[in-house]
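Then we have chain A:
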Amino acid sequence: MDHSHRALTWLALLAAFITVLPPLARAGDPPLRNVIDTEIAKVWSREKIQSAGPCDDATFLRRVSLDLCGLIPTHDEAKAFLDDSATDKRAKLIERLLDHARYGVHQSDEWDMVFFGRKPPGYEAPHREGFKRWLRDSFAQNTHFDQLARAMLKAEGNTAEQGAAMYLVQYDRHPDDAAIAVSQTFLGVQLQCAHCHDHPYEPWTQRDFYGMAAFFARLQMVKAGKTKVDDKELEKIYLAELNTGDVKFTGSAKDAKPGQKGEPVKPKFLLASDLEEPDLTAEFKDEKRIPDGSPPPAPKFSRKDKLAEWVTSPQNPYFARAVANRLWAQFMGRGLVHPIDNMSASNKPSHPELLDAIAQELIAHQFDVKWLIRELVSSQTYQLASTGEVADAKPQWFERARTRPLSAEELLESWRVATNFEVVARRKPEEHKGRFYGVTFDYIRNYFGEPNNGVGDFQGGLHEHLYLNNGELGRLMTSEKDGLIDQLLTSTEPWESRVERIYLAVLSRLPNAAERAKFADYCDVQGKDSQQTRLQEAIWVLMTCSEFRFNH
Partner candidate 1 sequence: MNPDCPLEEHVSRRALLKGVLATSSGATVANWGGLFASPARAEEVKQNQKRCILLWMNGGASQFETFDMKIGRPNGGPFRPISTNVASTQVCELLPKISQQMDKLTVIRSMHTSQIDHPQGIHLMHTAYSEAANIRFPEFGAVIAKSLGHVGSSLPNFIKIGSNGDSGSGFLGPKYQPFTMSHDGRLPTFAQSSLAPGIESRRNELRQFVEDQYAVKHHVETAKMHREAYERARRLQSALKTFKIDDEWAKYESLYGDSFFGRNCLLARQLVEAGVPFVEIGHSGYDTHADNFTGHKGLLPPMDQGWAGLLTDLHERGLLANTLVVWMGEIGRTPQINNRAGRDHYVRAWSTALAGGGVKGGYVHGATDQDGRDVTSGEVKEGDFFATIYQALGINPSTEHFAGSRPVPIAPFGSKVVRDLLV
Partner candidate 2 sequence: MPDYVADKIKPVWKLPFEGAWPVAVSFADSSSRVIAANQDGVMVQWQLPETPVAAKVKDENGKEIDGFETPLPTRQLIGHANTVTQIVPSANGQILFSASYDRTVFAWDLNATPSSESELVVDRDTRERAAKRVEAKKRPEILDAPGVKLASIAPVNTLTGHKDWINALDLSRSGDRLISGDDSGLVIVWDAKTRQKISSWQCPGVAWIVAAALSPDGQTAVISQYRRKGGDFNNYPAGLRIFKVADGSVLLDVLATLYPKEKNPPYQYQYAYHEFVADGLVALAFSPDGKLLAAGQGGEGGGGKIHFLETETGKVVRSVTGHKYGVTDLLFTADGKYLFSAGRDTRFRITRVEDGGEVAVIGKERGGQFTDWLASIALSPDERRLAAADISGFVQVWDLG
């Protein structure tokens, strides 16, 4: 391998990525939220685009509650927020939500989808309660993102008690899959083409692919008994690392012959130098698999730890940008580089200066996730309306807010909030106290778990509507005490006021005149039974309509 040539390529690539290097954040600089709005507005004027203008308070309340805590606000919260005349009420709301107990729950739901996905086929991946608990606590405590990533890549402790090791455990015996996933998730790089052949239009070669896979070649699972996490018996799996073992490279897949042994490949950082490592082959000749039963010993030299340090280093050319782009996309609907996990030279950012600025500031703030989220949702860009003529749900120039489908968890838990079932359930026996009690979460996961096609666009699925139309929503519209139906039936207010309550409870806004009249007319029938039926239908309508289905 010609190293000087390689080094040149690397520099050229770096230059291609980082066109303008803004100075590091200093005291007195404008806060990032202002940089965001300035950079976004700059492109509007360049592209001659009219923005949608700011969203109203009700829209903001629902949007930010879902984005930060995964729930719609309650009727009372919505009413209080709309009635509040303070000018800084949005900022106060943001602070309250960032400190909310639900913040960690929701952020970990979101990121679990990144690290595992909805139906992960990986080793032991369906049993990752330990990982989920760790992720939830990490977000709740605002563990900085570099620490979070380092914990997953170093995989210390076991999958049940500490949890983070589960991330790599899912790629048991598949160093190639691990290389692809780590590159994609933490570096925003698509490496899989190089698995079989040199990438046709990106700088990475098969050697790069195998070089990354080599970091995972010596990993081995060790089971060390069981323990209980959240009432579930879980296997304690450690990720051990041997001192010997290599991935084998046989050249281009199309030239592969049966019986070929392949050349061992040494670890090599992506488009960078080889890993310098001691030669332990003599010392660990005939090294055996580590037996199950007890926590494994640390290796004399750990390849994966070196990779973890390299990936999460502030000097890493990809990491900060990849994290910045992902968090941006989470709140703005699409990445500054789109798709978010294809940050290559041939796929340029829409706002290069802005991406650089966010990455630099993220480094300056030591990858503080909560800080970045605060800046994002405090920006005027985030607080734009989603209404208007453009049909794209993820507008490229961010001139209006995106429209995103609620996740399975958000949807079910928001139905519980809307119907006040969440309050009714508090009186139920202990075994009914779960987040998803009320309807069958397996159905919700199946029908609403993956509302997107392969490129992240929402698709209308037949099954979700069959569930909405003919499914279990009736169970949440209980007439038990304190439920929304009960509140409405026992109310003596005129129907117009009761319709107001329905709209605030379900859609977190006040109805317009037409809606008020239509719904009052629909519900104003003789007899409690008939009223109850009509109310259930009316609430069903609001809980299944587009306005509820999306965060907008």
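A word on the picks: all candidates are chains of the complex that A comes from, given by their letters.
Quick note on the criterion: a contact is a pair of C-beta atoms (placed from the backbone, for glycine too) under 8 Å apart; a residue touches a chain by one contact, two chains touch by 3 or more; residues count from 1.
Since the structure is predicted, the reported quantities are computational estimates derived from the model, not experimental observations.
Every option in 1 or 2 comes from this complex, but the candidate touching chain A is 1.
Within the complex formed with candidate 1, the residues of chain A that make contact are 117, 119-122, 170-171, 174, 177, 180-181, 184, 190, 192, 196, 253-254, 339, 341-342, 347, 386-393, 403, 405, 443, 447, 450-471, 512, 514-515, 518-519, 522, 533, 537-538, 540-542, 544-547, 549-550, 552.
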